[in-house]
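One protein chain omitted, others in place.
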Amino acid sequence: QDTQLLFELSHAGRRATRLPACDVPETPVAELLPAGVLAAAPPELPELAEPHVVRHFTNLSTQNMSVDTHFYPLGSCTMKHNPKRNERAAAYFGALHPLQPQESIQGILRLLYEAQQYLCEISGLPACSLQPAAGAQGELAALLVAAAYFKDQGQSHRRKVLVPDSAHGTNPASAVMAGFGVVTVKTKTSGAVDMDDFHAKLDDDIAVFMITNPNTVGIFEPNMGPIAEAVHARGGLIYLDGANMNAILGIARPGDFGVDMQHYNPHKTFSGPHGGGGPGAGPICVTDKLAPYLPAPVVAKRGEGREASGENGGAEYFLDFDRPKTIGRLRSFLGNVGVMVRAYAYIRSHGPDGLRAVSDNAVLNANYLLSRVKHFLPVPQGDRCMHEFVASGAKLKSERGVSAMDLAKRLLDYGYHAPTVYFPLTVKEAIMVEPTETESKATLDAFAETLFKITGEDPDLLHEAPHTTPISRPDEVQAARQPRMCYCG
Amino acid sequence: QDTQLLFELSHAGRRATRLPACDVPETPVAELLPAGVLAAAPPELPELAEPHVVRHFTNLSTQNMSVDTHFYPLGSCTMKHNPKRNERAAAYFGALHPLQPQESIQGILRLLYEAQQYLCEISGLPACSLQPAAGAQGELAALLVAAAYFKDQGQSHRRKVLVPDSAHGTNPASAVMAGFGVVTVKTKTSGAVDMDDFHAKLDDDIAVFMITNPNTVGIFEPNMGPIAEAVHARGGLIYLDGANMNAILGIARPGDFGVDMQHYNPHKTFSGPHGGGGPGAGPICVTDKLAPYLPAPVVAKRGEGREASGENGGAEYFLDFDRPKTIGRLRSFLGNVGVMVRAYAYIRSHGPDGLRAVSDNAVLNANYLLSRVKHFLPVPQGDRCMHEFVASGAKLKSERGVSAMDLAKRLLDYGYHAPTVYFPLTVKEAIMVEPTETESKATLDAFAETLFKITGEDPDLLHEAPHTTPISRPDEVQAARQPRMCYCG
Amino acid sequence: MPYLYNTPDETREMLDAIGVGSIEDLLAMVPADFRLRRALDLPPAMGEMELDQHMQMLAGQNHDASDKVCFLGGGAYDHFIPAVVDAIGGRGEFYTSYTPYQAEVAQGNLQAMFEYQSLVCRLTGMDISNSSLYDGASAAAEGVMMALASKPGRNRVLAPASLHPEYRETIETYLANLDVEVVTLPTPAGVLSIDELRAALNDQTACVLLQQPNFFGCLEDADAATAAAHEAGALLISVFDPISLGLLKRPGDYNAGDGADIVVAEGHSLGSPLAMGGPYLGILACKEALVRRMPGRIVGQTTDRRGKPCFVLTLQTREQHIRRDKATSNVCSNQALFALRAAVYLAQLGPQGLQETAGLCLQKTRYLADRLATTERFKPAFKVPVFKEFVLRDRECDVDAFIAAALDAGFLAGVPLGRWYPDLDDCLLIAVTEKRTKEELDRFVAFVEALAKDTEAAELGEMAESFG
Partner (left out) sequence: MPYLYNTPDETREMLDAIGVGSIEDLLAMVPADFRLRRALDLPPAMGEMELDQHMQMLAGQNHDASDKVCFLGGGAYDHFIPAVVDAIGGRGEFYTSYTPYQAEVAQGNLQAMFEYQSLVCRLTGMDISNSSLYDGASAAAEGVMMALASKPGRNRVLAPASLHPEYRETIETYLANLDVEVVTLPTPAGVLSIDELRAALNDQTACVLLQQPNFFGCLEDADAATAAAHEAGALLISVFDPISLGLLKRPGDYNAGDGADIVVAEGHSLGSPLAMGGPYLGILACKEALVRRMPGRIVGQTTDRRGKPCFVLTLQTREQHIRRDKATSNVCSNQALFALRAAVYLAQLGPQGLQETAGLCLQKTRYLADRLATTERFKPAFKVPVFKEFVLRDRECDVDAFIAAALDAGFLAGVPLGRWYPDLDDCLLIAVTEKRTKEELDRFVAFVEALAKDTEAAELGEMAESFG
C-alpha cells in the first residue's frame, strides 16, 4: 500500500477537523495580541481528509515487525509480551493532571507509593525514585546522587567512574554528563570483568563502578562479590545497570550482592510496551545513605493502610517535596506515570511466585536456545547463560564470508526480527539473542532450525538479504553523507 | 506469519486466564446440581498462553483487505470510511443492560428516539422501528407489517410480491419467509423495470412491489412514478430496499416518490463498520397507516425537550410496548443499538448540508470513475449513474477470454479490493463498482489506470491471478463437495 | 466534511472530465417532482469535539453496569471481557472489512470464522456450526424454521414457558404467516414437566425447544426431554448459555449422546459487551444431517491452486443470493465481528478458564439466593437447582418500588417478570456473574434488610401518625 508522505497526499482546502463556533463573545485577535507575536499565515501543515490519515498510518503500521506479530529476540531489549490488560488499566489514569490537589489523586499516589515499595523489595534497596524518564536518565540521576553524596562527604575528588568495555554506551555517556571521568575496564571472552585490569584501574579516586549484571553477554558476573568488596573498600559505590533484571527476579537482589544504586527498565522487566523506541521509564533504587539525594518529589505516606481493599484505611499519600539534599528534578512532574501503572499491573498480576517464574522461564528459554544454537554458531561465553546469550559469527565470517549482519537480515525474510548484532563490542560478529520467557518451545525450535538453515545458504543470497521485506537494505552511508531529515516538498 | 489453527497451537496445561478464588463459601458442585446436568469433563477448548492469542489473531487480521487499509469499491456494499469518533462514542454506551429501569437509561432512549426521527425525516416516512438486526430482517419485518395490514383490511388474498430480477436475493427470500409468493419482473439492460412485463404481472392479488431505487445498476428507476401509481391503484404497497440510500440523502425522499415502507442499512449509508460481515442493522420506516403494525417496542416520548442541551427539558423517553396491532418482535431486546449509536453520531456529524454533500460526492465520484472506465469496459446502462455503476466484461470475455472474475482477482495483486462481480444477474460479466464519497480523485484515477492496464495484460497471467496474496484462488468445488466446516484434530 | 476529499477545484476538474456543468446535472435522472426542494430538517453538523461532548452528555444521562452493581440477566449478562478481546476486535482490518467474498484477501476473517465454528462445535458437541446469526432469539426462530423444513408435514412446535419469552415471541413472529402452531407448555414449577411434554408431543410435532438453564435460571431435565422428543420423531432444539457449558453437559451429549439436533444460543456473553442489548451474537449449530437446511454463512476449509490449505465461504447454494425465493433463509450477513470476539474469548479462557467462570457464577448465585431467601422481603419462587439466575417472590408485591429503591442505592436489582408472566408479577429475576464480589452481594443483602426495617419504621410511623 501507499508509502507516499503525508505532505504528498495534501491538497489545499481539505480538512479532517472542524472546531465548533466560538461560544463566548469573540474579540478580533488583533485586539487581543500585539501584531509582533502573530504568525503571518496559518501553520504549514498538510491538508488531509480523515480517511487519508487513517489509511496512511494504518498501512505504515503494517510495515513494522512487532512483538504482537513476530518473534523479536532482540538481545538486551527484552522484547516480551505486552499484556493488553495493562493497556486497559493505564487508560483509567489518562485524565489525571499532574498538578491536581493531592486529595483528588489518592488512588494514583497509592499506586505509585506501592510501586516504589515493590521496586525496593525486588532490588533489595530501601529507597526509590520513579522520576527518571528512561534507563539512561536513571543512570544520570543515580550518578548525580552519587556526586551529591560524595560532595556532602567532602570527597569531591572522587571523579572517576569505572565502566566495563561490554557495557551499554549509555553508561559512559551518563557518567560524563554527571561530570565524571570514565575509565574503561576490560572484560574477558566469557563476559566476566578482567580482574587484573579492574585492580589496575581501581584507586582512591573512584566514585562509582557501573556494572551490568547479569551482564551484556548474559552471564552473572562471577566476580561480583570481589568487585563490590574492593570498590566499597576504596570508598566507592556500585551502580547496577538494571537492563537485565528480567533474569533475576526473586532469584538474587542487587542490594544483596553489593549494589548501592540501580535503575530499572520497566518497559523491559515489567512488560511496558516499547512503543517503537519509547516511552520507557528509569526508576532508581538506592541505599539508605543515598536516599536523601534522590530526585524530588517522591511519593510518601502518612498513617496506615497498605491493604488492597477499597479503603486506604486512614492512610494519606502525598508528594514529598521537602527533601533538602535532593539533586533536584530531571524532568517535569512525576516521571512516566503511565509506564509505572503498567509495571504496577504487571507486578500485581504475577506476585512473588509469578515474578520468579518469569525469570526462571527467561533463563530456561535462553539456555534451551543456546543449547540448540551453539552447535552451529559458537557461543564464546560457554554452555550456560542467564536470560540471553551472545553467539559469534566470526567463524562463519571467515569461512564463508557471511557476516552477522547478513544472518540478521536473512532472518527477516523468514519472519523473525533479527537479534542484536555487533554488541557487545567485545565479541566478534556478535549475535545477541534474548528469547524472553513469553515465547514457546515451538517458536524457539523453529527459530533455531531457521538459523541453522541460513548458515548453509548461498552467501550471495545472504549478502543481498532481505528479499521479501518492504525495502531492501538501505544505503546508510548516503543517509549520513547527504542527510535528508525533513521533507522539503 | 503463522496461520496454524488455534487448535494446533494448543498444549495441555497452558493457560491465559486465571479466575480469582471464590470469595463466598463454596459448596461442592455435586451438592448444588444434579449429576445428570453436569459435563463429564471440562470443555474441549484449546489451551493457549496470551501471547499466542494476541499474535495469532493480530497476524490473521493482516491477511484481510479492509477500508482502513485499501480502496474497497465493492458495489452495493457502500464500503465508505468508518469514522473513528463513532467507535469511541459507541463505547460510552457499552455497559447498558437492555432490561434496566427506564429512568436509568434516558440518555440512550433519547438518542434512539432522535435516531427514529432522523430516519423518518430522511426517508419522508413518518414512523420508524429500529428493531430489525440487518437489512434482510428489515425486509422481513416490513413484509410482515404489510401482511398484518392486509389481514386487518380483510385482504388476505393479497399473497403476491413482485420483485425485479435485478433485486438483491434477500428480497425474494424475505417475501417467502413472510408467507408471500414471489413473481419476478424483468428489467432492461439500462436497469429500468420492463414496464410491459410489470403490467403483465400486476393484478389485484398484489401485496407488495419490492423495488431497489437507486437500483442495483446504480440508476434512479425512470418509471418510479408510474410504478408506484399503478401499484397503489391496485391496492398494493411499495417497499424500498434501502441499500442504496447513500445516493439520495437530501436529494429525494422515498416517501415522496411513492414508497410505503423501506429499510435502511445504517452500516452502509451511515458508515457503521461492516465488521467482516456484520453486525449491521435494518431499521424500517413506514407510512402512518402501517405504523400500528411495526415491531414493538418503539421508543416514544412524553412531554417536551428535543433540544440538544444537557437537559431533556422535562421530556421523558420510554419504550412503548402498548401496541396491540404489532407484528411482535423479530429478535430480543431493542435491536442493534450499537449500530444505531454510530448512525446517530454520523448524522449529527453531518447535519443537513453534510448529508447532502455525502450523496453529491458519492454520485460525483461514481460518475467520474464511470467516465474513465467506460472507454475500455462498456457500461451498458449508459453514461450516467448515481452512486455506482455496472460495467460489463462480456466483450473482454469473448475477445480475450478474460472473465470478470479474472479482472477482479488481478486487482487484488495491485492492492485494490475487487468490485462486486456477477451481480446483478441481468448484466453479463457484471463488474459493479461503488467508489463511495470517501475516496479521493487520486485514488479513482489510479484505480481506473490499473483497471485499464489489466485489460491489456496476458490472459494467462490473469487466469492465474492473484499472484501476490497470501493464498491463490481457492478450490471452491472441493470445499462444497467435501465440506470441512470444523476442525477435527 | 471530515470524510470527503473533493475540494471545489477537484470537483470542477471531475465534472469537466465527465462533461457536465454541475453535480445537479448528474442528478438529472431523478425526476424533478421527486426532488426534495429544501434542506433536510436535521440539527446542524457538529465537529468531532462537539460531537464527543454531546455523546458524553447523553451517556451521562444513563446509569449502567459500570456505575451500579448489576444483577440483571434475562438473556444479557455482565460477564468479564478480557482486554485481549477488545484489542483484537478493535483492529481495523477486522472491523472495516466486509463479507469475505474475495477469499484471497480475507483469509483473516475466514480463518477466524472457521475457528469460531470449530469452537462452537466443540463447546456444544454438534457437528456443524454456521458462522453466526443476529442474536439468540432470531437464531432460535431460524432453528425452528430448519426443524420445520426437515420434518415436512409436521407443523407443531412445542415451547415451554421457561423458554425466554422474547425468544417465544420472535418464533411466533417468524411463523405468523406460515401454517404452524406454536404451543406453549406451562412451567408452574419453574421447569418443564416431562409428563406434560410427552402428553403434548404428537406426530405433528416438528420440534421441541428446551432452554438450559432456562429463563428462570432453573435446570431442566434435558436428558428426558431429548428422549421424549426423539421418541415422538421430533427434533430437540437446545437453547443454551455458552458460559454454563464450563460446567454443564453439552447439548450434543444429552440423553447419553443421543443429543440435541439443533442448538442455538445468545453468544454475547463470549466477549461482547452488554451494549443495551445489541448487536449480539446468534449461535446456531446442528448435527451433520441438517447442514443443507442450515441458514447463514458457513466457512469451509479447502486448498488453493498451489495446494495450500485455505478457507472460503461454502455451501452457498443454500443461500439467498443464489437460491433467491428457494433459499433456506433470507439471512445474508453474519455477526462476524462478534463471532471473532467469541473465538478470541474462548481462546483466552481455555477449558479451565471457562470452567472456573461457570463455577464462580454457580457459587455466587447460590450464595446470594440463599442469603436473600433469609430476608423478610423475599422468598424463592421455585425449588429447583439454578445456575446463574434465580427468581424471587416479593412478599410485599411491589417489585417496581423495590427496583427503584435499589437503583437509588446503587443496584440494578433484577428483571421484573410481570411483563411476560402475569402470574409472576410479584417476581424478580436476579443474575449473578463471576464479576460480582462477596462484598457487593453482602451489600445488596444489607440493603434489602435495611429496606425492610425502613418500611417497618415507616409503617410504624404512619401508624403512630394516624393515632397521633
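Letters A, B and C mark the chains as written, and numbering starts fresh at 1 in each.
Everything below uses one rule, namely that a residue touches a chain if its C-beta (ideal position, glycine included) is under 8 Å from a C-beta of that chain, and two chains touch if they have at least 3 such contacts.
The structure presented is a predicted model; accordingly, all values stated were derived computationally and were not measured.
Asker: Give the labels of the shown chains that the missing chain contacts, considering the complete complex.
Answerer: When the full complex is considered, the omitted chain touches A, B, C.
Asker: Consider the whole complex, including the chain that is not shown, and state which of A:Phe7, A:Phe376 or A:Phe452 touches that chain.
Answerer: A:Phe7
Asker: Of the residues A:Ala230, A:Leu330 or A:Ala446, I need the one that contacts the missing chain.
Answerer: A:Leu330
Asker: For subunit C, which positions touch the chain that isn't shown here?
Answerer: 48-49, 52-53, 80, 82-83, 87, 90-92, 434-435, 437
Asker: In the whole complex, what residues of subunit B lie against the chain that is missing from view?
Answerer: These residues touch the chain not displayed: 11-20, 49-52, 54, 58, 83-85, 87-88, 310.
Just so it is clear, only the chains that are shown with their structure count from here on.
Asker: Taking CA centroids for every chain, report which one is farthest away from subunit B.
Answerer: A
Asker: Could you grab the centroid distance between subunit B and subunit C? Build each centroid from C-alpha atoms only and quote it in angstrom.
Answerer: Computed value for the inter-centroid distance: 20 Å.
Asker: Suppose each chain is reduced to the average of its Cα coordinates; what separation in Å results between subunit A and subunit B?
Answerer: A distance of 47 Å separates the two centres.
Asker: Compute the distance, rounded to whole Å, between the mean C-alpha positions of subunit A and subunit C.
Answerer: The separation of the two C-alpha centroids amounts to 45 Å.
Asker: Subunit C: which residues touch two or more other chains?
Answerer: 1-5, 10, 45-48, 82, 84, 87, 92
Asker: Residues of subunit A that touch two or more other chains: which are they?
Answerer: Where subunit A meets two or more other chains at a single residue, that happens at 11, 49-52, 54, 58, 83-84.
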